[in-house]
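Data first, discussion second: the structure below is written as structure tokens.
Shown here: the complex without one of its protein chains, the others still in place.
Showing chain A:
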């Protein structure tokens, strides 16, 4: 079996000004081909106006084991939310 082409992750931005969103992956010999393959595979029906392709091995992902140290600290900081600050009704909408 020949050497497998490297894997690229594909991100597509749809119309309406949203962020690029991860949609899947493609194999390709190089980044130009990754772009062509991503276009053929993920935007056949007006799904997007912009594509990013990123070599999969260049992505650093958080691991599920780190979930607690990474995300728990944000849970006990209620003062970061607007709803924490109670104002009298007379102040009106703020």
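Throughout what follows, a residue touches a chain if its C-beta (ideal position, glycine included) is under 8 Å from a C-beta of that chain, and two chains touch if they have at least 3 such contacts; residues count from 1.
Just so it is clear, contacts and distances are computed from a predicted model.
The listed options are "Phenylacetate-CoA oxygenase subunit PaaA", "ABC transporter permease", "NADH-quinone oxidoreductase subunit F" or "Phenylalanine--tRNA ligase alpha subunit", and the UniProt record of the chain not shown names that protein "Phenylacetate-CoA oxygenase subunit PaaA". The chain not shown here is touched by just one of A:18, A:41 or A:70, and that residue is A:41. Counting the whole complex, the residues of chain A in touch with the unshown chain are 1-5, 7, 23-27, 29-30, 33, 40-41, 44-45, 61, 63-64.
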